[in-house]
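One chain of protein is taken out of this complex; the other chains stay put.
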Amino acid sequence: MALTAGHAAYAALHEDGLNKFIRNVYLVRLHYFHYATSLFGGGSPGISLLNPIDIPGVGSVIQYSVAISQPVIDFVPQDASSTLPAPLTLGPDQFSLTADVQFCIACGLRDQPKPGDSFNQDRARGWSPKRLCTVLHLWAVGHPTVEPFGATDKLVGLQIDQIVVKNICDLEQIVECIAEDMVNALLANLQQKVSELALGAFGLMLAAGPEISDDQLKVWGDIV
Amino acid sequence: MDATIAVSESGANQLMQKLLAGESISKSGSSSWGPFTVGYDVNVALSGGTIELIDAPLNIVRLHNLNIAGNVGVFFTFDLGQILPQICIPPFQVCVDIPFIGKVCTPQVCIPWPPPITIPINLPFSVNVSADFGLSVKDAGSAWEVDLLVFPFSLLIDLSPMASVIINQIETTVDGILNSIPLIGGLIAWLVNMVLGALSSVLSAILSTISSFVHDVILLLDLFSPTIPVPLLTFAKTQAMLPAGGPSDPEVDITIAALGAAINDHELVATADFA
Partner (left out) sequence: MDFLNSQQLTYQDGYLHAFRAPGVYEYRVLFLPPGYEGSEPDITYTIHVGKEGNEIGKGSQHDVVLHWNASQHAYLPDPVSVTAQVNDYVIWHVETDTSAAPPYGIRGESDTHTVFDSRGMGQHDVLTHMFLSPGEYHYRINEQAEGVVLVASHQNLPYEVHAERAAQAPLVHIAKGIPNPRSVEIVTGQTVVWFVEEGDHVTISSIKEPVSNSRH
C-alpha cells in the first residue's frame, strides 16, 4: 500500500527518531525537566525556579525540587519491552510515555531562611536540614494533537490523556493530577510545525493526520 | 529509520517542475559562410512533462514529454558589395546642350554599396523528449541530496524548416535597400536573386551548424549532463527542531547521520537516521 495514500507527500517520525529528539532537548534545555526552589539551585542554568510552599501553621516554607528523567515515548504498536500498569492500554492512534520523577524536599525547621543562604553553608549556622528524595515512576498514554499555526500552517504535538504514578497510595490521584499537567506542559514545548516535517526538503501543508501507527507519528499533505 | 518522507508521482511532478524552472541556459556563437557572417544567441528553458516512478531495484524516475523550448536570435551580416556587381546609373545616356560648350553627356554615377548590413531574425523552437533518470543519495557536505542522473537519450534539433523564414526576411531587407537606389527598378529582382542565390548555397550548412549548436547547448543543462547529478530533494544535515528562545533556550537540533532513497509502490521514499 502506497505510503502517500493519494496525497502528494507523506512524512513520518519514528518513535526512535522522536526519542533522539527528546534526548537532545534533555541535553540542551535541561530546565524543561528540572525544577527547584532557590535552596536547591532553582534559577541557575538548567534548573527552572519554583516558589517554596508555605507550611500551614508553621510560618515557614518547604524548599523542594522536581526532576523528570528523560522520557521515553512508545508509539502504537506497543514495544515488547514496554509494560503499562492498569488501567492504561495502548490503543490505535496512541502513544505511551514513561519517566521517573525524583521529588526532593529540604526537611527540618528553622527560622526564616535568609536570602543567599546555600545548602552547605547552613551547617555552620546551625541549620542542617535533610534532603529527602523519592523517585516516582510515571506512565502515561495520550494522542497526537494538531492546532493552527498562522494562516496556513499547523503545529503537531502530543498530549497525555491518562497518567499513572505508582507506589504512593492515596496521594496517587493528587500527584497524578499535578503530573498530568506538568508532563503536558513539557510536551507542549516539543510541538513541531507541519510545514517543516519533511525535514526541509519541501514545504508540507496538512491534509490528513496526525496519526500514530506502526511505531510512527504520520501526517499527509500537499507540497508547497 | 528515524524518519520517513514519501512523495507520490504527482508530488514528484511538483518537485520536478520546480527543478525545471531553474534549468535554463543561454549561449552565443558565430561563424562565417562565404560572404555571410552569422551570429546566433540561444536561449533554452524546460517545462512540462509527467513523471513515472519505477520501483526498485530499477529506481528510475522517468520523465515523459518534457518540453524543451527556446529561441535562437540569428544575426546575418553581409556586405552587398561582396555579392553584387557595381551598378552605375542611369542605364542610359543623359546629354544636355550647353552654350559655348557643346553637347555634354553627364557622367554615370556608380553606386557604392552600403556598409555591411546586419539582419536580426528570430527562430523559435520547441521539442518534446522523454528521459530516464537514475536515483542516488549524495553527501553534499552540510546536506544530504537525493539526486537524479540522466541516462543517455536521443535529442533531435532540426532548424531546417526555418529556412523560409530566413530567406523571406533577407529578401525583404535587401529589397528595401535596393529600392532606395534610383534607376535600378528593372534590376532589383535580379539583384535580390543574386543575394538569395549566394545565401541558398550556404543556408543548409548554416542551419545545420546552428541546430547542432542548439543541441549542444541543451545538453549543457545540468539536468541532461551524464556526469552532473541534479538534486530533487535536499535535506540539511542539521535540522533545527526547536528554534533558540533566549540565552537559556539554545536551539535544539537533530542531525541526519544517514539518508536512504528508493522507489517503492511508485513513490519516492527517503529514510533518515538521526545521530
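We call the chains A and B, going by the order they appear; numbering starts again at 1 in every chain.
Just so we're on the same page, a contact is a pair of C-beta atoms (placed from the backbone, for glycine too) under 8 Å apart; a residue touches a chain by one contact, two chains touch by 3 or more.
What you are looking at is a predicted structure, and each value in this text was computed from that prediction instead of being measured.
Across B:L183, B:V202 or B:L219, the residue that sits in touch with the chain not pictured is B:L183. Only one residue from B:S28, B:T106 or B:S208 touches the chain missing from this view: B:T106. Interface with the hidden chain, as seen from subunit B, comprises residues 81, 86, 88-90, 92, 94-96, 98-107, 109-114, 179-183, 185-186.
In this section, only the chains that are shown with their structure count from here on.
Computed from the mean C-alpha positions, the centre of subunit A lies at a distance of 59 Å from the centre of subunit B.
Interface residues of subunit B, counted against subunit A in their complex, comprise 1-8, 10-11, 14-15, 146, 233-236, 239, 241-242, 248-254, 256, 265-267, 269-270, 272, 274-275. Those residues of subunit A that touch subunit B in the shared complex are 1-4, 6-14, 16-17, 20-21, 24-25, 28-29, 31, 45, 189-190, 192, 198-202, 216, 223.
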